[in-house]
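Note that this complex is displayed minus one protein chain, with the remaining chains in position.
Up next, chain A:
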Amino acid sequence: MKIMVDRTKCDGNGVCMGIAPEVFDVDDELYLHVADPIPDDPELRARVRQAVTSCPILALKPVEK
């Protein structure tokens, strides 16, 4: 599983970071860093999927590898 970020949309609001901080990290320039690959842990992946659907500007897209 990999997360694609639409950089034209992502504004660093940090919603994803609040849900899965192990994977999403917004720096102080508001740039979102995403862990790659995403650790193979079912609980964490559920939260990552929740973070994807919770993005208020729909900037995240999961890609199953």
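The rule is short, and it goes like this: a contact is a pair of C-beta atoms (placed from the backbone, for glycine too) under 8 Å apart; a residue touches a chain by one contact, two chains touch by 3 or more; residues count from 1.
Throughout what follows, contacts and distances are computed from a predicted model.
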Requested in this report: Among "Aspartyl/glutamyl-tRNA(Asn/Gln) amidotransferase subunit B", "NADPH-dependent 2,4-dienoyl-CoA reductase, sulfur reductase", "RNA polymerase sigma factor" or "Putative spermidine/putrescine transport system permease protein", go ahead and choose the protein name stored in UniProt for the chain not displayed.
Outcome: "NADPH-dependent 2,4-dienoyl-CoA reductase, sulfur reductase"
Query raised in the report: If you put the missing chain back, which residues of chain A would it touch?
Result: 9, 11-15, 17-19, 21, 25-30, 53-54, 56-58
